[in-house]
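Note that one protein chain of the assembly has been removed; the remaining protein chains are unaltered in position.
Then we have chain A:
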């Protein structure tokens, strides 16, 4: 017992107990220090409303978002927004749902427009007040119609869109030029049939010697769904999911889409064993000329100095249509929202929207039309070359289980991956998916 009583420093001997005591003091000190700095931060912005903001943007767009938040904080002494960044997909949506269900949610959060049907009807979100939004310059006519409509649920506006991020076609301009598939304007020639698309891809394959097209899908339901749904909607087909009923679907259109995707994945036009990262690397390294990708990969291309341009996915089946989703701002449900803070949230969101030209640099198409029509956007290449995709956006079919990062895309992958690997018949694979959806629709909706 005696050595333990010797205080540190008096003999220079360190004992276990003295170390423990010392570290306890250190922790205590650290605790105190954070407490103090916390106070200082609050005192520094006297009177500023502290707003909690959750989002799931971790890539290049996460950096842009941090910039927008800093800018908004600097412009508005009335609030100070602190961001909490969570992992994309299930981890984020689970936490957001639980925080909202508990009624102690963050003041504002980012959500995919396609996830709205899973959140709004269950009371997990509070609606936006159209009059207050209008006061800050956010009105229906400042958004493309498909985006504005995607933000409604049950007649109320539950989200304010920041962007649209469609699935697009990127192409390597040097390879395209060598393959002779550029028009006089230096952009990819107009392609309007599946055969012509394959033809263009084959010409590019001759140039690269490896593949014509890069498309990563293995183990990635979202990627399979994005391309499939683009081709499906281009045939004018619909998919309706009504709880308690069977899926309404155009099976022939689905089979046409899947069989066309099979055609592309013939190991010449595109590899049948490409996953997301591999396809990206292939295109960046100039081993293919075309790349089906989301707009969000644009910063990767810029960083890698790829000579590239982009276009909406060509209309191969008659009807212009592309798969897309939107990042939107939502008000997670709070039991007792503070009116003053809510007011500041409106101001914050309007501020971010008005500055979203920097968001466009991350590849996304800003939803706020004054930004797209304003100065600067037309000079952003290739952004300006695919901005017209915003007119033909198609979000996921609405149901509580659909949307980005949802199980819906996993169910699609489970049934369709073997089709794309040419192991299963397209019709049989798609019917498996439909059966899975019918089971889900027959179950009680857990959201209401």
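Everything that follows uses one rule, which is that a contact is a pair of C-beta atoms (placed from the backbone, for glycine too) under 8 Å apart; a residue touches a chain by one contact, two chains touch by 3 or more; residues count from 1.
In this section, contacts and distances are computed from a predicted model.
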Exercise for the section: Match the chain absent from this complex view to the correct UniProt protein name in "Glutamyl-tRNA(Gln) amidotransferase subunit A", "Sugar ABC transporter permease", "Tyrosine lyase ThiH" or "DNA 3'-5' helicase". Expected result: "Sugar ABC transporter permease"
Completion exercise
Filtering A:81, A:133, A:218 or A:426 for touch with the omitted chain leaves A:218
Exercise for the section: May I ask which residue of A:71, A:174, A:407 or A:425 touches the chain that does not appear here? Expected result: A:407
Practice task
Provide the residue numbers of chain A that touch the chain removed from this figure.
Solution key: 90, 93-94, 97-98, 100-102, 118, 122-124, 218-219, 221, 273-275, 277-278, 281-282, 400-401, 406-407, 410, 413-415, 417-418, 421, 443-444, 446-448
